[in-house]
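Every protein chain of the complex appears in place save one, which is left out.
Let's turn to chain A:
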Amino acid sequence: MSLKREDVLTILAQNIGIRGSAFPVASSALTAWAEGLGIRKGGHTVLYTGHMYQIIPFILGMQNREALMRSAPSWGMKVARLINPVINLTRVVTLGAAHPLDVLRYNRVLRDVATLLRSCGVEFGYLYEYEEYAGALPYDMGLDRVFLKHAHRVYKKLKGFGIRRLITVDPHTTEMFKNVYPEVIEGFDIEVVNYLELLAERWRPKVKGGGHKRPFVIHDSCVYSRYLGIFEEPRSILRRIGVEFQEPLLSKRLTHCCGGPIESIFPERAKEVAKARMEQLEPLGREIVTMCPICHLNLGAVKDENIQLWDIATILRDIQKEQGGNGNG
């Protein structure tokens, strides 16, 4: 049994309307990844996480507690809908739920992105606690009223900080700012570039020897591939650092979804879609490269123990370190 759609949508709309986030966790959990990196606050160009990587450990933690939520009486969710506007139930339900190793793993992806960008001379700031969720989930779910209000608020805030350029790190936030915001906000004039596009343009790593011989399997995100046309960039970057990778039959513009977009409403169906994708990937190798935190989460939920999933930024950074370099060659 899954949570009822009307409950999920109502709580989602409340969270966006009241707290500006689909998954409102503590601000300190959203900004912890940047600790010690010395990234300046604000500036004309900012690295924009959109909270997507940071919330995954909390979603994982909540999934572990879902059995408990499902065993609650049927009126439980009705009560939840009534009190959520006053008490942030997401915070309550996820309190202590995020595993520290998951927090480290997903925060590390963001640190790797920042380090990779710096290594090719890209300068950026970060909005820290002022950064907002872009609104992909309410938009996709058709919660138009709350989404529009949220998008205008976010844009006003970005303009207030004098932001001229956003460097995004995940496909969903990129799609929102690159294609959806300009459609719904008159005069939207902030440049949006994804970090994979920037790396493909500027990154010239030093490569020693014959490259990296671990056979990776590449999994494209639907949003990167079909919404944004970003699929050659990651391949170009991986080849540049000597990584060999296998292509599944369904890849690039024909990639197969991970099931993530319906996970919040139909978790069982989402798992079936993820299993179908894993069956295409697993025969090709035991190390799979993802580029999206949602893909990483959903494929991770159905993978065998002997399969490893890596975010592309972590692979690039690991190999960069193995090669003993930080900068462009």
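Note that contacts are C-beta pairs under 8 Å (C-beta built on N, C-alpha and C of every residue); 3 or more make two chains touch, one makes a residue touch a chain; residues count from 1.
The working rule: contacts and distances are computed from a predicted model.
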item	value
Among "Acyl-CoA dehydrogenase", "Acetolactate synthase small subunit", "Carbohydrate ABC transporter ATP-binding protein (CUT1 family)" or "4Fe-4S dicluster domain-containing protein", the UniProt name of the subunit that does not appear here	"4Fe-4S dicluster domain-containing protein"
Listed residues A:K41, A:R153, A:R239 or A:R269, member touching the removed chain	A:R269
Residue of A:A29, A:I55, A:L127 or A:M141 touching the missing chain in the full complex	A:M141
Of A:C222, A:I241 or A:I319, the one touching the omitted chain in the full complex	A:C222
Contact set of chain A toward the excluded chain (per top definition)	5-6, 9-10, 13, 139-146, 222, 226-227, 253-254, 256-257, 259-262, 265-266, 269, 273, 276-277
